[in-house]
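As you look at this complex, bear in mind that one protein chain is not there, while each of the others sits in place.
Order of writing sets the chain letters: A, B and C. Residues in each chain are counted from 1.
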Amino acid sequence: MSHHDHPSHVHHHFENEVQQFDSDKMGMWLFLVTEIMIFAGLFCAYIIYRTHNPEIFHYGHQFLDKQLGALNTLILLTSSLTMAWGVRAAQLSQKKTLLTMLALTMLCAFGFLIIKYFEYSAKIHHGTLYGDRYVWQTDEHGGEHGASGDEAHSMAEAVADAQAVSEDAMAAEAAGGTSTMNASMAVPSSQFALAPEGPSGFDLNAPEEQKEAAAHSFPQPAKAHLFFSIYFIMTGLHGIHVVIGIICIFTIFVFSARGAYNSTYYTPVDLVGLYWHLVDLIWIYLFPLLYLVD
Amino acid sequence: MSNKSHHHEPGHPTVGHVSPLPQLFMVFGALVALTILTVALSGKLPGASGMMIAMGIATVKALLVALYFMHLRYDRPFNGYIFLAGILFVAVFFGFASLDTATYRRDILPYEADKLGAAGGSEEAMYEEPRKAYQNAHQGKSLHTSEAGEEQPAAESEDAGAAAH
Amino acid sequence: MSSTGQTVKSILTSPVHPEVNYLNATKGFASWFFTLDHKRIGIMYMCSILTAFFLGGVFAMLIRTELFTPGQLMFTSDQYNRVFTLHGAIMVFLVLIPGIPAALGNFVLPLMLGAKDVAFPRLNLLSYHLYVIGLVMALLVLGLGGIDTGWTFYTPYSIQTQTPVVLITSAAFILGFSSIFTGLNFIVTIHKMRPPSMTWFKMPLLLWALYSTALIQIVATPVLGITLLLLIVERVMHIGIFNPALGGDPVLFQHFFWFYSHPAVYIMILPAMGVISELVSTFSRKHIFGYRFIAYSSIAIAIFSFIVWGHHMFTSGQSNLMNMVFSALTFSVSIPSAVKMFNWLTTMYKGSINLATPMIYTLSFMFIFAIAGLTGLPLATLATDIHLHDTYFVVAHFHYTMMGSTLFAFVAGIHYWWPKMTGRMYNQKVARFAAWLVSIGFNVTFFSQFPLGSLGMPRRYHLYEAMPDWQIYHQISTIGAYMQMIGFLLAAYALISSLSKGKLAPRNPWGGATLEWETSTPPITFNFEDTPDAGDPYDVESWQWSDEEGGYVKVRPSVVDEDHAE
Partner (left out) sequence: MNFATATASSLHLALQEGRGQTFWLPEQASTAAGGVDLSFYIIYWIMVFFFVLLMGLTFWFVVKYHKGIHPKAEHTPHHNLPMELSWILIPLALVIVIFWYGFKGYMHLTSPPANAYQIRVEAQQWTWSFVYPNGGRSGGKMVDDQGQAVPEAYLHVPENTDVVLIMESKDVLHSFYIPQFRVKQDVVPGRYTKVWFKATKAGTYDIFCTEYCGKDHSSMLNKVVVQSQPEFEAYLTKLKDRSPYSPAENGEYYYNIFGCVQCHDTKDKVTITGPTFVDAFGSKVNVDGGATVDMDENYIRESILDPMAKIHSGFQGVMPTFKGKIKDDQINDIIAFIKTLSSNVPEDVKEALRQTPEPGGEASGEAMNVDDGNSAESAAAGDAASDAASGNQE
């Protein structure tokens, strides 16, 4: 059964390394198509709500920081460059360059996540959250509202509501036996505690985009929360992909440190590279769609 | 089709295409320039054209990434077809779903107008009632209280969870 | 492209029953559960899927028994809703979708192709493990009392109900990825693992069908994934995209859901059609008629399946415009289906028809599929669908397609490849009797539901006390269900008892001309001693019956017929 030219990295069921390489690449491309289809669902939701409720996008996008978004775009583009360079290094058996490039790529990925963290916490802080956790008020008097309970519910009430809902939902779902989803839920609900302490409306210490928003003359649309639902789900799923990307890059980093890749066998680096470029590619669309709404 | 290339120079791969460094840098430069262009143009163009241009630029960037960083230009053409087929199905999905939502919109608008009228013109009040009802319905408590056990044996575990809470 | 005499000789001289085959090569639980051998994975898939089928069948019997009377018999409405939801969810996600591709496909695809394994054996194993996780999660849901949303999880009810929807949708999400990985593997295998002699048009039609299926699995299933993910997020985080109470749009959920779930119907039926294409030729001792048309029709069905999903939504509030577009497009699917049906029929013409057990199921398939396809016409037609939608007419129609067609082909395939899988022959008399019982029982069960539905009985109804006239249809249906149950149990007995009592199977018990019959019985771990030379997959004349062997033997190299090569 053994073929005379069957190198160790070629699996038994393949005839030769070209067959194996082509198979792996095609498999990866097919997988990337499934990734595109997954995001397609979200883009579809975006397009439909954007078409029919443009006002919520015009209103909501003011809360996003264009500069931070652009910075993140540049960071991801840089990481794509380092990744492509890393693949080249692997192809040419340049171990040191490969390790450097992978490390740089991971660094960029972490940078991206850190900036995302700041963006998210600003939103958590101001209650510009998804769905029924959206509690942002366009109240110019800052911190005063909540007295008139008949109007939209006050910040404190809303936060209490949201907490109650999330905890009850957790209890229900825990009884329903899911654990992973609940674990992820625990984070935002505990951070809700921040909100009542902080200023609930417009204040001078708020980041730039908040001032912009308050200064803006748009009335708040009824479905404004949908923008943030779409924003969080799209960037959240993208963020999860970034995290998975970091794990993959770290894995090949460890393997390449052990000298696993060289010009005869570098397929994993190539495949992780493809995945990482796709993550970048999706962000290339997310950035203008969410941050640069005209 | 360079995977079939047979230049067995030492240190050169037998499969795959090696991108020259200047090319990578040029592509990167173009990507950065296009990003800056998008940001610069945002808010400056009237109406829908801004969005169109932003999407056009994004597509050029995506193509650059796909063709050069992802080596699609030098890859087996079939992998490119896979990619294009994916985009095509996305288009089918978007096309039909948006066409439908756009046409049944006329059933939603009068409803929202009616509800808005009923809520005294306040958009917030309009969603207040369904929102509250939904939040309450969704809380972990069982719909059935005293007789839940007899009528819904399956709900017991959840009752227990809610009660513990 | 005819193969050399030497190849034939080497095939004939390789042992029919090798000492070491894939079943006994290694022993122990781990050697199975962590195997990379596609045949073992296929067998494990088959066992798991049949377990799920048993479970779904139990729920089916509970439903039919409950509906024997118009009032409440055993269940409250709430319990009944859970039972029918579990029946649907288990049958769709755990039985029908993975059924033929993952169980039979995994076993036969590399064999038919002449490959040693699928392209990504580890991914294949991962796909199976994901399936097992999905199965366990479904059982967990069962333990928690089940869910009551219906298998379609329509919002906003699925957002509001108190049952563990998140768990079952997570299970379906994971099963989706299991399905995606199977499809991905098959596409790459078919593209890259074919031996040089196996050209595209020498591939058996089952492979064309599996290829088309894999295309759907890859493109459509991720959309199910994101839909279910959004539903989970909707429940846990209240995002409001599908929730009208938060300004969302419930009809959009249906678009998302059916973009996957309509093509999913073809994930079920396409490989079934592939199996039937193999069996019709083998058991008629005839070359398949219209090979290229059948192959192309599979691809056509796969592509058309993506543009017809709106026909599930004619009454949902979908706009008139889209109703018309989707109705017109829906008819496009009927053409390739008709093409297949006529080609199978022509294949039988002037053949020598062997009514062995798989052929009984095949003929039942053709009978049932004819009804299934034809009753699709009034459902695709706008005016009549408005009346028939969400009634038992639809229930009958999709059981004719999903159970009568897909499952019958699955069972036919199991009976067909059983000797190759296990090395044993089962008792033909018992199995044939079971096949008749199942077929007749099936038609009794579901034909009665056509008039029931067109008279107006809505689906998912627990009580029908207001309409006592409907009881007789339900009673006939329930009696048929019990007939089927006995039939399936008998079939299971015939197969299982063959493991200990069955006589050794020959290399080729039925006379099929595809490559899997050229290897030993059961096959060795890497399928073939030498890469086989692919000829015409339907040149059944190159295999002749031999009393001495108790099976068919290859009498000449298979030749590529001029007609076929054209």
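The working rule: a contact is a pair of C-beta atoms (placed from the backbone, for glycine too) under 8 Å apart; a residue touches a chain by one contact, two chains touch by 3 or more.
Here the structure is a predicted model, which means the values were calculated and not measured.
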{"item": "For the chain not depicted, the shown chains it touches", "value": "B, C"}
{"item": "Option from C:F59, C:F93, C:F107 or C:Y154 whose C-beta touches the chain left out", "value": "C:Y154"}
{"item": "Residue of C:D117, C:D249 or C:E278 touching the missing chain in the full complex", "value": "C:D249"}
{"item": "Residue among C:S197, C:S334 or C:S546 touching the omitted chain", "value": "C:S334"}
{"item": "Interface residues of chain C (partner: the chain not displayed)", "value": "77-78, 81, 148-150, 154, 156-157, 160-161, 244-245, 247-251, 284-293, 315-317, 320, 323-324, 327-328, 331, 334-335, 338-339, 341-343, 345-346, 348-355, 363, 366-367, 370-371, 374-375, 377-378, 380-387, 389-391, 451, 454-456, 458-464, 466-467, 538, 540-541, 561, 563-564, 566"}
{"item": "On chain B, residues whose C-beta touches the chain left out of the figure", "value": "104, 107-108, 110-111, 113-114, 117-120, 129-130, 132-133, 136-137, 139, 141-147"}
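Heads up, the rule we're going with is that only the chains that are shown with their structure count from here on.
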{"item": "Which of A-B and B-C has more C-beta pairs touching across its chains", "value": "A-B"}
{"item": "Rounded Å distance, chain A centre to chain C centre (Cα mean)", "value": "37"}
{"item": "Separation of mean Cα positions, chain B and chain A [Å, integer]", "value": "11"}
{"item": "Interchain centroid distance [CA atoms averaged], chain B/chain C, Å", "value": "31"}
{"item": "Overlap residues in chain B, where contacts from two or more other chains coincide", "value": "78, 85-86, 89, 93, 97, 101, 127, 131, 134-135, 138, 140, 157-158"}
{"item": "Chain C: positions in contact with at least two other chains", "value": "144, 162-163, 191, 219, 223, 235, 238, 243, 246-247, 249, 252, 256"}
{"item": "Chain A residues touching chain C - in the complex, by the definition given at the top", "value": "1, 11-13, 19, 22-23, 26-27, 30-31, 33-42, 44-45, 48-49, 130-133, 165, 169, 172-173, 175-178, 180-182, 185, 188, 222-223, 225-226, 229-230, 232-233, 237"}
{"item": "Residues on chain C engaged by chain B in the complex (per definition of touch)", "value": "76, 78-79, 82, 144-146, 156, 159-160, 162-163, 191, 219, 223, 235, 238, 243-247, 249, 251-252, 255-256, 259, 306-307, 309-310, 317-322, 325-326"}
{"item": "Interface residues, chain B side, partner chain A - complex", "value": "3-4, 11-16, 18-19, 21, 24-25, 27-28, 31-32, 35-36, 38-39, 42-43, 45, 47-48, 50-51, 54-55, 57-58, 61-62, 65-66, 68-70, 75-76, 78-79, 82-83, 85-87, 89-90, 93-94, 97-98, 101-102, 105, 123-128, 131, 134-135, 138-141, 157-158, 160-162, 164-165"}
